[in-house]
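First the structure, in the form of structure tokens, and then the observations on it.
Subset of chains shown; positions unchanged.
Per-chain numbering from 1; labels A and B assigned in written order.
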Amino acid sequence: MSDRPSIVLIGGGGHCHSVLDVIEQENRFHILGIIDDNLPLDHKILGYSVIGADADIPKFNGESVYFLITVGHIKSYSIRLKLAKLLEKHKYKLASVISPRAYVSSHARIGRGTVVMHNAFVNANVEIGDHCIINTHAGIEHDAVIGDFCHISTGAIVNGNCIIEKGCFLGSNSTISNGKNIVRDSIIGAGTFYK
Amino acid sequence: MSDRPSIVLIGGGGHCHSVLDVIEQENRFHILGIIDDNLPLDHKILGYSVIGADADIPKFNGESVYFLITVGHIKSYSIRLKLAKLLEKHKYKLASVISPRAYVSSHARIGRGTVVMHNAFVNANVEIGDHCIINTHAGIEHDAVIGDFCHISTGAIVNGNCIIEKGCFLGSNSTISNGKNIVRDSIIGAGTFYK
């Protein structure tokens, strides 16, 4: 049906809408459908079908399809973590999705299962882990390190040389001062300046 | 003189400067000139002429020209509302202007007389009313609804699933938390986080 690899998204809420938009613009994947426990089969999300529930995840042919977790992460990432373990158990391939509207430096590294949304930027020498959300308009400055399962929300800015450890949630439009270390599983309030 | 439709801007202040820049970049309209009550005829604004005052608005041929209100909206939109009623009375055509530097999802809807300025983003499933200003670097996240006559100022972020009712002013770099409802004619201070 398509020369492009297929992708299945897990989670059909609002974050999924944004990610669908990015995948369409990136035009690198054929969107097979969405897995969601709370939506009926064949329910349409921006024109794409719900094709199963979490219990169906083990039934896929792991050779021919990529997966991406599109459950949102507001404060807690426990559902995303559980799903990631399930995908890992089945040795499924994880997609990384980068909006063509984002800027990712050629000197940066992006993990597996991570999305970089429209208008975000990832500057020189940055390292981003697996299963992260670098949301719309967010920015990661030079030499920063972002651990696995972090959500850098819309418009948030991580300044140069910061280390954001695993599982952090940085609220919308928050700002992290140069060179700070945000410890594991921290929640930084929206609109705040962390210094 | 030009195959492109003509446009007349109403209001020659600072917001007009920004909009002129966007219209030039969009390159979709021939700029006929600017209507302003406080500037002399033939006064130049970025090279374009003041061609009349508000009293001249009824004299145009509504078949051949589009209109856009470029009076700013800081806190109050009463002048913009009055002008909109005047344009409506004459059944004039309203331009919508979208910067080629902005991102507007193909899953979003934009009203008439609305401008989306440089570097702004309008994400999937968003609905924006008439006569709105989505200013430079502002962002509207997935599934949000913006009523008529709203000004989302520079760098402000409306997060997912918000409803911003008619006539709201969201100050520069303000942030609206996910799923909030901002009631009609609200003023949200610059730099604040509304939760």
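Criterion: a contact is a pair of C-beta atoms (placed from the backbone, for glycine too) under 8 Å apart; a residue touches a chain by one contact, two chains touch by 3 or more.
Everything numeric in this text was worked out from a predicted model, so none of it was measured.
Chemist: If you can see 2 copies, how many does the complete assembly in this structure contain?
Modeler: Full complex: 3 copies of the single sequence.
We adopt the following convention: only the chains that are shown with their structure count from here on.
Chemist: Roughly how far is chain A from chain B, centre to centre by C-alpha average, rounded to an integer in Å?
Modeler: The separation of the two C-alpha centroids amounts to 32 Å.
Chemist: In their complex, what parts of chain A are in touch with chain B?
Modeler: 14-15, 17-18, 20-21, 24, 46, 74, 101, 118-119, 136-137, 153-155, 171-173, 189-192
Chemist: Under the definition above, what is the set of chain B residues touching chain A in their complex?
Modeler: 103, 105-107, 119, 121, 123-125, 137, 139, 141-143, 155, 157, 159-161, 173, 175, 177-178, 191-193, 195
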